[in-house]
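Dropping a structure here in structure tokens format, bear with me for questions.
One protein chain is absent from this view; the other protein chains keep their places.
The letters A, B and C name the chains in turn, as written, and every chain counts its residues from 1.
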Amino acid sequence: MAGIRVTIWNEHRHEQTDAKVQAVYPDGIHAPIAKYLSDLGHEVHVSTLDDDDCGLTPEVLDNTDVLIWWGHTAHNLVMDDIVDRIQARVLAGMGFIALHSSHESKPFMRLMGTSCGLLWRDIGEKEKLWVTNPYHPISKGIDAVIELDHEEMYGECFDVPNPDDVVFTSWFEGGNVFRSGCTWHRGRGKIFYFRPGHEAYPTYYNKEILHVIANAVEWAKFDGNTEAAGIGKAANMPFLLAPVEKNE
Amino acid sequence: MAGIRVTIWNEHRHEQTDAKVQAVYPDGIHAPIAKYLSDLGHEVHVSTLDDDDCGLTPEVLDNTDVLIWWGHTAHNLVMDDIVDRIQARVLAGMGFIALHSSHESKPFMRLMGTSCGLLWRDIGEKEKLWVTNPYHPISKGIDAVIELDHEEMYGECFDVPNPDDVVFTSWFEGGNVFRSGCTWHRGRGKIFYFRPGHEAYPTYYNKEILHVIANAVEWAKFDGNTEAAGIGKAANMPFLLAPVEKNE
Amino acid sequence: MAGIRVTIWNEHRHEQTDAKVQAVYPDGIHAPIAKYLSDLGHEVHVSTLDDDDCGLTPEVLDNTDVLIWWGHTAHNLVMDDIVDRIQARVLAGMGFIALHSSHESKPFMRLMGTSCGLLWRDIGEKEKLWVTNPYHPISKGIDAVIELDHEEMYGECFDVPNPDDVVFTSWFEGGNVFRSGCTWHRGRGKIFYFRPGHEAYPTYYNKEILHVIANAVEWAKFDGNTEAAGIGKAANMPFLLAPVEKNE
Partner (left out) sequence: MAGIRVTIWNEHRHEQTDAKVQAVYPDGIHAPIAKYLSDLGHEVHVSTLDDDDCGLTPEVLDNTDVLIWWGHTAHNLVMDDIVDRIQARVLAGMGFIALHSSHESKPFMRLMGTSCGLLWRDIGEKEKLWVTNPYHPISKGIDAVIELDHEEMYGECFDVPNPDDVVFTSWFEGGNVFRSGCTWHRGRGKIFYFRPGHEAYPTYYNKEILHVIANAVEWAKFDGNTEAAGIGKAANMPFLLAPVEKNE
């Protein structure tokens, strides 16, 4: 497979302000993901909140097949016109992968239409992610269950539209469950939410977690129909296909 | 069944400016719907764009079980904070029924997250709505097919998230098809989109069309769980249910 | 609501052969369910494997709105023509509720088309059932989570078609998760699978579990369209609706 053009967007705040996070991700939480995907041959670009236009100019987005998103404390600093731009690109076919606390990011919430609320508890408990849709390419090459010794808990009820597929469902030591790997389609674009990845734990160095993200990148790249009308941000189109003239 | 509190929101523009529409709906396009639902024993309230706050104050919405929406030329005059209010109420359990050109209304687009684009052609052609999900209560008491002699055409590809159910699928004389009766859930709320109802045709006097709308009102009223956490516009909640104390 | 005609089918084997089960369910595992539903005003009929025709004659089925099923050790003793009869009635609108080990019953497997396989472990561990679809009427009046101190574990991957709704998702003390309350539609019929209810534990005396079953009975009763063609076991129909005569 030829390289996929991936843009990783990272808020990049905790890594600059929190020594504990810095110790885990000295080059940014995006760094191990970027390295893994680059090593696979993908063309990886990194953008952050501090870049002009959040690093998401029309040119960057037009050259992105799949956008990966990690945000947490600064969701509201992403301007609405950037969110408009992202939504339009997803509807036109760009893949979008929302990681962990990005469940409350503006682009993800825009695409879902819901509060994306959930329960949470950060005591570093054990998580097990079970494969619940084994036919799905995002689960390819993964064992029946991925175990993470320490993670933040996210628990149901997760306020999202019913996913098309629930590729992973999580068990947490403290008594909760969560739909951790969910897919949706919006317009021509494919969306994947993947739960793991609190900033304080070395989750993005885990080879299985990285493998899931790489699978998701391959799956999320547009591979559909460019002709069907009515899709995207475009206005409606009159369409005179019929030999019908009845109005007057 | 006790009366359901229904608010019908009508943009109410065409009826004031277009003689042809005035002739069809002299008391407003909402009038035959309001009469039909009232006659069934529901508590019907009408709000329009010209009312203060679009007639959708927090008090009105708090006392609405199901909101019916008809808009067309003035979608953008509905202020965003009204849309926020509607979305929050839907996520908390209010039903929402979008009629015809309301596919591009702000509240519907907000809840869908897509462009809601489609093809259209207004030459008054014949439409047939086939029941495609006969188990669904919205199709109860309806024949296998509803025929409308003259309607505007809406055609696929309809850019909405895959519906939970496609209760009706339309055939148009001019060669198009359309998913005309679609359901979704968002948060605790139920959503129904129902295609027919161009302002220039007497569609809302058709007894079968009115019957479908009445079925949809009954279906859309909240009848679920008020306890599940994580739903609605509320912020996340810490949740210490577990005997787990590992973080320090 | 008027009483619903419910038939509870119980294999009724463990209660006759296993002293431990006899102690928990002296009158049969169906007894507490039958009592609860009768007390609500439903017309409850009980059939078992030892009855002629499994107690599921055409007359019994024709007078059943919702069929509840509990089977475990004797799935294969249910004759195929009884299964044909049940399937035909479900497609025509009878509700079907499969409890616990009925995931491998013949009627459930027939309706699913899959192996219905799953993981299991019977050490009496704790189970928590989380509400994951709060809009669903089956979850009405239930807390955010139902706790059962001792149950058999069923774990993913559960080999069923993707459910329409996953009303409950279970957490098990031993590390597994499970989609414990699942809905599907087949033809005009509604199907609910509900996981809890191993014969060795007093699960069917639990008021919340009984409440869920009662909700499911109300939901599963047919409330749809009787006119749509093409549904059921009936053969195809020629259908000359059109003014089209092109074949010669």
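In this text, contacts are C-beta pairs under 8 Å (C-beta built on N, C-alpha and C of every residue); 3 or more make two chains touch, one makes a residue touch a chain.
Small disclaimer: the values here were computed from a predicted structure and weren't measured.
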> With respect to the chain omitted from the figure, which of B:18, B:84, B:122 or B:156 is a touching residue?
Replying inline: B:156
>> For the chain left out of this view, which of C:11, C:65, C:156 or C:199 touches it?
In response: C:156
> Mind pulling the subunit B residues that touch the left-out chain?
Replying inline: 128, 130-134, 144, 155-158, 162, 165-166, 169-172, 175-177, 179
>> Even though one chain is hidden, which residues of subunit A still touch it in the full complex?
In response: 93, 130-137, 139-144, 164, 185, 187-190, 222-229, 231
> What subunit C residues would touch the chain not displayed?
Replying inline: 87, 91, 104, 110-115, 117-125, 150, 155-159, 161-162, 164, 172-176, 184-187, 228-242, 244-247
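Here is the rule we go by: only the chains that are shown with their structure count from here on.
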>> How are the chains arranged in terms of who touches whom: line, ring, star, complete or other?
In response: complete
> CA centre of subunit B versus CA centre of subunit C: separation in Å?
Replying inline: 33
>> Roughly how far is subunit A from subunit B, centre to centre by C-alpha average, rounded to an integer in Å?
In response: 30
>> Can you compute the centre-to-centre distance for subunit A and subunit C, using the mean CA position of each chain? Integer Å is fine.
In response: 36
> Touching two or more other chains, which residues of subunit B qualify?
Replying inline: 164, 185, 187, 228-229, 231
